[in-house]
Structure formats: structure tokens, C-alpha cells
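All protein chains but one are shown at their positions in the complex.
Chain naming follows the written order as A, B and C, and within any one chain the residues start at number 1.
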Amino acid sequence: MHKTAIGIIGASGYSGVEATHILAAHEKVELRLVTSDRWQGEAVSRRLGTMGAVGQLKYAPLDKSAELARECEVVLLATPAESSLQLVPGLLAAGVRVIDLSGSFRLRNLASYPAFYNFTHSAPELLEQAAYGLPELFRERIPGAKLVANPGCYATACALSVAPLLRAGLLDEGSLIFDAASGTTGAGRKGSEDLSFSEVDEDFRAYRVLRHQHTPEIAQTLAGVAGRTVPLTFTAHLLPLKRGILVTAYGRLRPGATAAEARAALEQAYASCPFLTVEASPDAVNLKGVVGTNRCTVAVAADTTGYDPGRVVVTAAIDNLVKGAAGQAVQNLNLMMGWEETLGLSTLRGFNP
Amino acid sequence: MHKTAIGIIGASGYSGVEATHILAAHEKVELRLVTSDRWQGEAVSRRLGTMGAVGQLKYAPLDKSAELARECEVVLLATPAESSLQLVPGLLAAGVRVIDLSGSFRLRNLASYPAFYNFTHSAPELLEQAAYGLPELFRERIPGAKLVANPGCYATACALSVAPLLRAGLLDEGSLIFDAASGTTGAGRKGSEDLSFSEVDEDFRAYRVLRHQHTPEIAQTLAGVAGRTVPLTFTAHLLPLKRGILVTAYGRLRPGATAAEARAALEQAYASCPFLTVEASPDAVNLKGVVGTNRCTVAVAADTTGYDPGRVVVTAAIDNLVKGAAGQAVQNLNLMMGWEETLGLSTLRGFNP
Amino acid sequence: MHKTAIGIIGASGYSGVEATHILAAHEKVELRLVTSDRWQGEAVSRRLGTMGAVGQLKYAPLDKSAELARECEVVLLATPAESSLQLVPGLLAAGVRVIDLSGSFRLRNLASYPAFYNFTHSAPELLEQAAYGLPELFRERIPGAKLVANPGCYATACALSVAPLLRAGLLDEGSLIFDAASGTTGAGRKGSEDLSFSEVDEDFRAYRVLRHQHTPEIAQTLAGVAGRTVPLTFTAHLLPLKRGILVTAYGRLRPGATAAEARAALEQAYASCPFLTVEASPDAVNLKGVVGTNRCTVAVAADTTGYDPGRVVVTAAIDNLVKGAAGQAVQNLNLMMGWEETLGLSTLRGFNP
Partner (left out) sequence: MHKTAIGIIGASGYSGVEATHILAAHEKVELRLVTSDRWQGEAVSRRLGTMGAVGQLKYAPLDKSAELARECEVVLLATPAESSLQLVPGLLAAGVRVIDLSGSFRLRNLASYPAFYNFTHSAPELLEQAAYGLPELFRERIPGAKLVANPGCYATACALSVAPLLRAGLLDEGSLIFDAASGTTGAGRKGSEDLSFSEVDEDFRAYRVLRHQHTPEIAQTLAGVAGRTVPLTFTAHLLPLKRGILVTAYGRLRPGATAAEARAALEQAYASCPFLTVEASPDAVNLKGVVGTNRCTVAVAADTTGYDPGRVVVTAAIDNLVKGAAGQAVQNLNLMMGWEETLGLSTLRGFNP
């Protein structure tokens, strides 16, 4: 069987490692290129324990990424936003299809880049071309795309939690609140005192409150779904664990709308989505049910205490490195190539003991 | 110096242990009684490593609590709500002053007990007598009280986060959201599969969504502060750590009100409160800064992203076993007895390495 | 392709769950039966998120295990020792091949059962038939076996650490010390105060010191390898993490033997073992390199400090639920059935982020 040649640029970061694990077992893929300065010259098997052919592959230096990537049909960029911005134009010009895991091509509003990413976008003409790769909400644009902007981890979980309710017109026009918490791998592989075990363990705190860079991305997605601007507040917290994002989203039901309708909206929206599961109660949505997999679990409840009539709460959980990064990238790859959506992803097992 | 005889009923639970640690070093207290079936007959030093006289004290059986407590001037009840309900009338009748750490005497609305605590209140005449022991908000009623209802851990953190803003009239009349997360000691000392290490570690989830029993307690406090009913939603989450509660509270500024006014309201309200610290940013409020101490740290920020004009976020952190239970009980004891508020509490050190 | 019908008895324990995950993706296996009282009647997909056919399988009640197992060619028993002891004779009589994950059929010395397992063995005639399923050391007996006694998790790691050195005659005749530490899943799925998160997190301790039930199992294996009785001490510790066993083994080199020879002995012994990796230094052997996989990493060093001439230290790491239980069971299944040893195991990926 013909296998498609794929490369991973930035393969030693946590998302790059995850992508390597997944693609190593993907039946239609030949993983031909992995680049990393950190692990340059080493075999994948020494670093990841991968058995078989991929285990023999050696990490190439990052600065050869552009050149070596030309032998691939598709590359995944698991690089910082600035690096992606530099690499993408050349890759596309060389006919290589790109799935970019950074934030570089996610936002259509150019002004958001200096405001939230601290750079001026150098390839604005590509923003229109880029398909925002959140298949459960915007499946149609991905198959033909040359460039997929893989969504942010928080943005994925936030959008999936409430989009069906917005689409179904069940929420009032007030602002939505997304209170989210992530494991430490969301911050990437690095050595900083703030992320040291002695500082993070046994602690919990919010960060970048009211200034997180995923805010415009969530807003853009919700506007796309609702057909109107949706005001929102997003808060990120750092959990003392490695993987997973839990979002607790707060909205208000439009007068007359019911909790049953909200649940039905989730179920209908996700009935044909292989990675989405609607749980019976927000209490049943947890990290251990999704970590290690490409799944997203969601559930909704409405106020019964009488203390906040009309309040609706939706919880959603994903693995930030899988559905929030590498897994979703492979899901996008499958759709881009016309393959079955779950290829290479259906056998991922949870880490839950 | 005369020392006041104090007893702790239910001394082997996590709050009881914490109270024992604190009172063992309290200069005006003679800890005369600790009761526990679990540790009956053992010396405190064997269980807690306590040096000095308190270390020699032995745990008495729980069913002797009522009888032995009569030798104390004040007792702390670190017992389940139903046990407190049974013990309190007799203790008061015997002239013993009581600080009850359970929920039994916190709520004035009798209907809340069957709805949220699953029992019908058997001593409704005492509810009016009970002083709600949250000194930073309701200091005046504590000194003369015979019965103090020590606030719930979540309720303490939620109330302290926004009360000054409500009192200052800075918030609009929409509902408030309290998104909170607690360590596992909040669930008490017990062996259940759900609380086993293998299930809790590396996980995070919400629980009792839109039906948590601290909801009416928070509502009662906010109404007391605001002079009106304040609609609210409260969500609890379970963190994979032992101690600490972080609340992220969401409100909306009244038109014309500013972030600076909100911060000033916090600072003025807590200027004379020795355990309250206003941090410069919500990012600076974290568990490691308060765990092990009776402190509560708070901070406020308003939206600057433009995605939710008027949004205000307040974070607050406490140690659920100290400011959320035993420490606050000792603070109440100090006020009840006319002692300095910080006695026995000012030397508590954080566990932060 | 013909698929072999397999059953898992005791499928809701942590080893049973792991076996389900692995067999669900095994190309030569049809997982036909999973039994569990806890999850009786539920679909595997609801509990484990398994996609595909296995996800539709429902848990049958435990007391139907014996009856339903007759439709399987092989069953894995992930049950307590006493349950295995009751089930095995009937299964074998019905022509079902058995891989038993409990300790029931591991020891040839009958007296060890009352001494270390608190029961008298009721089927001593089967002990001789049982093949001890540690393929790296005793591969030859597994293919024809009707009954495989799957080794204990600690016993696996201890034996694999030093067996090659013993076989090569590199160690003196003094006693060996195995200082080992395990994650909490080694204690099984249960709710006890001792295993609650609040008690286990941030703690570390030894348990069952000088009386652990894996001691005779390790001794039996080492005697089999060395051709003589090998005195040994084994100590188990409980780690605040979910999965993984690390063993630090201490021996003494026979006069004249060198560290280089010790390392060569490991490398030669494991050269053809697909799951065994010899690392360059004991410092490089860690849990994160093996957890989630069927791998065992080992490394050896000899004293260079001058403070203990002749001392040799070997470290070994495995995932207690995979190479220490379900993964090794599948490895044994593969060998029993004449399949490639790594089937269903080569694609297991590490949980290391």
C-alpha cells in the first residue's frame, strides 16, 4: 500500500513527541522526517522507545527542516508561532501541505497578532487560505486545504463545550465565561523556575487573567458558529498534573429553553463525531476519561438550586497534547487526505489505570 | 497566667487534627479534651508528633464527648453536621460555649437543611442565636456569642472574594459566578474508591454541579453584605492535591465603576484584617502562598481584552483546613474570648518550600 | 483471518483494564468475554472509551465466568489468588488454556502458600504443570503450556535486574538486596483510608518489610537461574504515583569480575529480547521511559568511590500493570499460541509527555 510521506518539524517538544507516537502507528503514513536540535542525531527509539521502522529514524537538525521537508507530502509544524510563520510560505510554495500547530495562522483579524502574540503578521495573504482545523465544527473546509491552522488546546475545549448550544440558539446574548485549567505540558518543554516541580506541585493558580492569547481565537470560533459577536471571558489555570484540560463554561438559557434541549443539542451536534461523547452529567466529565486519547467529553446541566435561574453549565475535557494538539492534527491530516477520520487515532488508549 | 480550657470533639478528622496543632501552641489555651473513636486511648504525640503537654493528652471516646466537654469553657465541634446538631443543645445548656465547624447552624432558612443537607433541623430555635463566624465581614456578633457557626471552606473563600465589591456597590445586579477548586482534605478522612490515590491523581473534575450544599450559605452571606438577594452559581472542582481552595469569581462592574475602584474597595475593606492580603494581580493569588496559614489572598482585574467589557474577575485563595476550618475557628475563639485576633495564628508558617 | 477467542476474568481491576486495552488492539485476538461484577451490564466503551467492536462488548457477571469462559480458547485470570485457585482446575478440565495473573500457581514450594499467601493450596498437582511466564528467562516452557503463571510485578523487575549476572557467574555468593518502589495501582482498585489521596500524596514509605509475599517468588526464580540457592532481601515501598516499579538491586562482583563484564552480560542476555533495553547508566533507568509500555530498562554500575569495592548496583524499571501484569500476560499468550512475541505490544506507547 502506498504510504504518504510525512514530516514533523519540532519533534522533541511535547506535541511533537505526541505526533511521533501517533504517526508511528498510522497505517497510511510513512514518517520520513523528524527534526529537533535537542535530539539531533539520535534515533527515535532511544528517546521514545518506539519499536519498528520509525524507531530507527534519526532526528535531523531544525535548520534543515525547510530543505528536508520538501520530500514530504505533508508536514506538521510543532514549532513556536514565529518559526511557523517563517517556514510556512516556503513550504506551501514548494507544494508541501502544512498542518501548523502554532497560533500563527488561526486568527483572521490581523490586529490580534500584535495585541496577543507580540508580533506583526508577515504573511497576511495566507490567513484567508488557512483552514481552521476544528473538524467537529468546521469540517467542510479541511479536505481541500493546503494549510490547516490546528486550533489551540484551550480554544478547542472551550469551543466544543458550547458551540452546539449557540448554533441551536439556546443561549441568551449575554457573555459566556470559560473557566479552564490545564496540565503543565501545555507550557511546553522547558526549564523555568516557575514550572519546576517544587513550585508547581501542590499549587493551583490562574494565569494571564483577562489577557490570555486564546481569547480572540475562542471569540472568532464562537462568532463563526453563532453568526454574531459573542462576548466572553476566558480564564486559564495551571494544574499540578501533566496532561489534560477541563473547561467549565457558564452561559444562560434563552427564556423558554430547557436543560433537556441543551443536552439534545449536544447529542445531535456530536452524534456523528467519533471523538465526542456526551456524558449524563457535568460531574462525569473528567481528565482521566480522555487523557491519552483524541476524545472530548462534554455534559450540560441547568440550575436546579433556585439561586440562579436560567444558568447553564457545560463541562468539557480533552488531552491538551492529543485532541488539543497532535491528535487533532492527525484528525485534520486524515480529513485533508480523504482518509477515514479515525485512522491512527481509534486505537489510542486512555492512560487511566 | 490563667488558661482557658478547650476541647475538640472529633479530633482525628483533618479539621480536628489541624485544630489540635494550632491550639497546642496557643498561649491562652489549655487543650484539655480531644475525642476520637479512631485514636481512642492513644497519646496525641504518637499521632501528631506534638511535643510538650498536649503531646501527653490522650484521645477520649466520642460517646463521652458530651460528658467530658462540661469541663471545658469552649469546645470546637469538628464533627459531621448530624452529630453537631445532637451535641450543641446540651453543651449550651451546660454553659459550654461552642464553635461548630459543621454546617448545622450556618443557615437561617430552615428549608435549606432538607434541600441541601438531607435532614430536618431539630433545633431551629438556636439558629438565631448562632453567630456566623466570618470575622472579616461580620465581626461584631462574635464577641458575645455562645454559639459560633464556623463558615464552610468554599463559602469563606467565595464570600471574601467579592464581598467588598458588593458592599461598595461596584457590581451590577446580574448573577455572580464562583468557580472553585479544592484539595482532597475537603472531603474528610475516609477510604472510598473515588478518593483513592489511583483515581484522584492526575485527574480534575467538577462535582455536585449546580447542587452543592455551600450554595445557600454563600447566598446568605452575600445577601447580608449587599442588602439584597444576589443570584449566584457556585461550582466545586476536585484538585489532585491535599490542601487549599482557589476561587475564581466573575461579576460585572456597574456602569461607571472601574477596576481601580474595585481594587481600592478590597484594600479598604481588608486594611485592618490581619489575615487578608490584597495582591496586585489575580495571577499572584495561589495556593502555595496560603496553605499552612490562616491567610486569605485576593486580587481583582477587569477586562482589557475588549472581548467582555465590564467583566471583573476576583481570585481568592485559602487553606481549606485553616482559614476554611480550624484556623478560622481559632480566630473566632480569640474574638469570642476578647483576645487578640491573631493569637496562636500569627506564627503559622506556610508549607511552601 | 481466524481470530482466537479470549476472555478476561476480573476485567475491572487495574490489570484487567490494561489487558482489555491491549487485547482490543491485538490483531489475532477476538476479545469475546469480559467479566466484572462492578461494571456488569455496561459496555466496554462507556468505561474505557474503547472504539470499535470491543467497545460494544458488555461486562458479564463474575459468577458466570466459569461457564462463559468455555467459549474461549484462552482466558486471562485477573482475579485474586483465591479466586484463581477455584477457577483454574475447571477451566483446564474444560480444555481452556489459562494465563493466571495471580500468585496462585507461581510457587513450587507448597509451604510458601500458607506462609506468604495465607491459604493452603488446593490444587498442588497443577503446580508442576504451570509454566512460570517470564519469557526473557524461561522462554522454552511457555509454548506448550496449558497453564501459565504470570509473574508478580515486583518479581519480574527484580529477576530481570540481576538474572544475567547470576547466570554468567559474575556475582559472589553473598545475599542480594532488592530495594523496590511501586505506584499505587499495584495495590489494586479499592477504597481504603491508607490508599486515599490525602494519605498517599507527598508520602513515601516501606511496607511489609522482611515479610513481602514476592520474596519466595524472587528466590525461586534466582535459584532457577543460578543453579543454587541465592539468599536475598526484598523491600517494597509505596510511591505517590500511579504506575511503575523501579528496583535498585545490590550485589557484589565475584573477585576478578568487572563492571564491563556485568554490562556485557546484560547486553548479551537481552540482545534478542524485544522488550528489554540496557541503558548506559543506572541514572538513565526511570519510570517515565517504561510506563505505558511492555518495556523493561536495566543498567549496571560498579563502585568507583572506593567506599565499597566490588559493589555492583543494577537498576530496572517496568510498568507494573504492563510488563508487570497484563502486557507480560499478552507476551505469554503470543508465545503460547506460537505468534510473534510482540504482537499487540509493539505499538504500546509510553505515557511520557
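Methods note: a contact is a pair of C-beta atoms (placed from the backbone, for glycine too) under 8 Å apart; a residue touches a chain by one contact, two chains touch by 3 or more.
Owing to the predicted nature of the structure, the values given are computational and were not obtained by experimental measurement.
Asks: Using the document's definition of touch, tell me which of C:Leu287, C:Ile318 or C:Leu335 contacts the absent chain.
Replies: C:Leu287
Asks: Based on the whole complex, identify which of C:Ala181, C:Leu195 or C:Ala257 touches the chain you can't see.
Replies: Missing-chain contact among the listed residues: C:Ala181.
Asks: For the chain left out of this view, which of C:Lys242, C:Arg295, C:Lys323 or C:Arg349 touches it?
Replies: C:Lys242
Asks: For the chain left off this view, which of B:Ser198, B:Thr293 or B:Thr315 is in contact with it?
Replies: Considering the complete complex, B:Thr293 is the one touching the chain left out.
Asks: By the contact criterion defined above, which parts of chain C meet the unshown chain? Give residue numbers in ascending order.
Replies: Chain C touches the chain not shown through residues 174-175, 177, 179, 181, 198-199, 201-211, 215-216, 219, 231-235, 237, 239-244, 246, 248, 250, 281-283, 285-288, 291, 301-305, 307-309, 311, 313, 315, 317, 351, 353.
Asks: Hey, which chain B residues sit against the chain that's not shown?
Replies: That gives, for chain B, the contact residues 14, 17-18, 21, 24-25, 48-52, 185, 202, 242-243, 274, 277, 289-290, 292-293, 295, 321, 342, 346-347, 349-353.
Asks: Which parts of chain A face the unshown chain closely enough to count as touching?
Replies: Against the left-out chain, chain A lists 14, 184-185, 187, 189-202, 240-242.
One rule holds for everything that comes next: only the chains that are shown with their structure count from here on.
Asks: From chain C, which chain is the farthest off, judged by mean CA positions?
Replies: B
Asks: Which chain would you call central, comparing Cα centres to the global Cα centre?
Replies: That would be A.
Asks: Using mean C-alpha positions as chain centres, tell me how far chain A is from chain B in Å, no decimals.
Replies: Centres of chain A and chain B (C-alpha means) sit 38 Å apart.
Asks: Note the residues in chain B that touch 2 or more other chains, in rising order.
Replies: Where chain B meets two or more other chains at a single residue, that happens at 198-199, 201-202, 240-242.
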